[in-house]
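Missing here: one protein chain of the complex. Every other protein chain is in place.
Note that the chains are named A and B in the order they appear, and that numbering of residues resets to 1 at the start of each chain.
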Amino acid sequence: MKKRTIVPIVYILFLMLPIYWLVAMSFKTTNEILSGFSLFPQTFTLDNYKTIFTDPSWYWGYINSIAYVSINTVISIAVALPAAYAFSRYRFLGDKQLFFWLLTNRMAPAAVFALPFFQLYSAVELFDTYLAVALAHCLFNIPLSVWILEGFMGGIPKELDETAYVDGYSFPRFFATIFIPSIKAGVGVAAFFCFMFSWVELLLAKTLTAVAAKPIAATMTKTASSAGYELGLLAAAGTLTIIPGAIVIYFVRNYIAKGFAMGRV
Amino acid sequence: MKTENQKAWFFVLPVLILVAFNALIPMMTVVNYSVQETFGDNVFFWQGLDWFQQILRSDRFHAALGRQFMFTFLILIIEIPLGIAIALSMPRKGFWVPVCLVLMALPMLIPWNVVGAMWNIFTLPDIGLLGYFLNHVLGINYDMTQDPVAAWVTIVTMDVWHWTSLVVLLAYAGLVSIPDAYYQAAKIDGASNWSVFRFIQLPKMKTVLTIAILLRFMDSFNIYTEPFVLTGGGPGNSTTLLSIDLVKIALGQFDLGPAAAMSLIYFAITLLVSWLFYTVMTKDDQT
């Protein structure tokens, strides 16, 4: 047993090394970075972070990203809940085909959709809004949420529904006050995955925005090419994009393994 | 078990509308482009299936497809066994479990272009940790902007870094769902570690592993941002995977017709392989 624990430790070290390097870079001055190799920041500086927090074109990137990710998560879960309930409890015309078709959208390469999306959202005059990105990300997040939630709902016995009706609950009241609380782990896991995939996706987000809703990740690529090679700034911006993910994952840490198994993700 | 209820359609309607809006309209646009030729100014000419024939015969597409399969094959062959091995050696309970899981999941929560940028910084020959180590400590001549092999090793390593945890988490979820009695029975039956793996752990992980392989196949087949940021498809075209090539054609050259035809072929291949794999993996369950 003792010998075995070396494997996850080495693996985690491997995972942490590039992250460490990014964080270390973010505390270095441009001078130090360009002058050569150093394992730790020699002249520790917060200037890179100061730039990000004082320059609106930087910090608005974060606000934009968080805004559309949140909107997407709310929309995805809100529409996926009733749909997942229908799939887990009822048989209806075309149910299997519909479920399968939903899942195929998870396989669609984003690159395939980039250009048509641009035209579609320009046509409906949503281009460069939070809603555009939030809706576009529904393409893969809704099927995923339906899939996860259906898995969790399948674990709830049908008797729960029947008991509630016998007790005189109306459907909306039963759904909101009894059913959703009993699958709140599933809702948490689904919301986590929506957040994750919307947060990390860039191709569509970049295609559908110009200025007003531009995500932080896109801001980074712009800055990297226009302002020369400001590695320290780039590293600081990158470091800051890890934090929201780290916070979200901390909240669902006890559900991750279970969520993966139950939700069949 | 389930009751027949056509009104359930009302529950799925919002999902249907949203996904259809995002999937069907763009898909129709793509189909539309794929059979036409344009010289700009919104003037289109009917082209039939010419673009499809052209793409299917083009060396450029074959090369990109070949690189794509190579990449997907490499990362599957590394990530799946590695993920299983790591999951097997993780502790089953205790304080360290959530710590391990959180740390392992971290790479998956980093925006994809940041992943690319991070690996770029990490591998810079003179100032990156890995680049410096390889060049100046081990004395290996490493520069992925010049050397295609180095570029390949780097994008594969990056993907392993990025996504092996997904396999670990799934495999681990399968492992912890095995009741203790199975291990105890195996001990009493005198089973070797290998037998325990072969006859208990692997069968119990089958469902989650199917999902892991499917997800990794689909996502690696669709990969764009990370290698684009890291290598830009280079040096030369050596790391130009399907999506990168597609975007080059569509947005770089604005050849909408060929790009659309390529999109459809590309999507069809993804669907076909996923479906084949899924059918083969689940066929066993019925018998």
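Throughout what follows, a contact is a pair of C-beta atoms (placed from the backbone, for glycine too) under 8 Å apart; a residue touches a chain by one contact, two chains touch by 3 or more.
Going forward, contacts and distances are computed from a predicted model.
Enquirer: Name the absent chain by its UniProt protein name; which of "Phosphate transport system permease protein PstA", "Carbohydrate ABC transporter ATP-binding protein, CUT1 family", "Glutaconate CoA-transferase subunit A" or "3-oxoacyl-[acyl-carrier-protein] synthase II" is it?
Expert: UniProt lists the chain left out of the view as "Carbohydrate ABC transporter ATP-binding protein, CUT1 family".
Enquirer: What are the shown chains that the left-out chain touches?
Expert: B
Enquirer: If the hidden chain were put back, which of B:V153, B:I200, B:L251 or B:V273 would touch it?
Expert: Only one of B:V153, B:I200, B:L251 or B:V273 touches the chain omitted from view, namely B:I200.
Enquirer: For chain B, enumerate the residues touching the unshown chain of the complex.
Expert: 179, 181-182, 184-185, 187-192, 195, 199-200, 203-204, 287
Keep in mind that, in the parts below, only the chains that are shown with their structure count from here on.
Enquirer: What does chain A use to touch chain B in their complex?
Expert: Going through chain A, the ones touching chain B are 4-8, 11-12, 14-22, 25, 33-34, 36-37, 39, 75, 79-80, 82-83, 85-87, 89-93, 95, 98, 102, 104-117, 119-120, 135-136, 138-139, 142-143, 146, 158, 196, 199-203, 215-218, 220-221, 224, 231, 234-235, 238, 241-242, 244-246, 248-250, 253-254, 256-258, 260-261, 264-265.
Enquirer: Which of the residues in chain B come into contact with chain A in the complex?
Expert: 1-9, 11-12, 14-16, 18-19, 21-23, 25-27, 29-30, 85-86, 88-91, 97-98, 100-114, 117-119, 121-122, 126-130, 132, 136, 161, 164-165, 168-170, 172-174, 176-177, 207-208, 211, 215, 218, 221-222, 224-225, 229, 242-244, 246-247, 250-251, 256, 259, 263-264, 266-267, 270-271, 274
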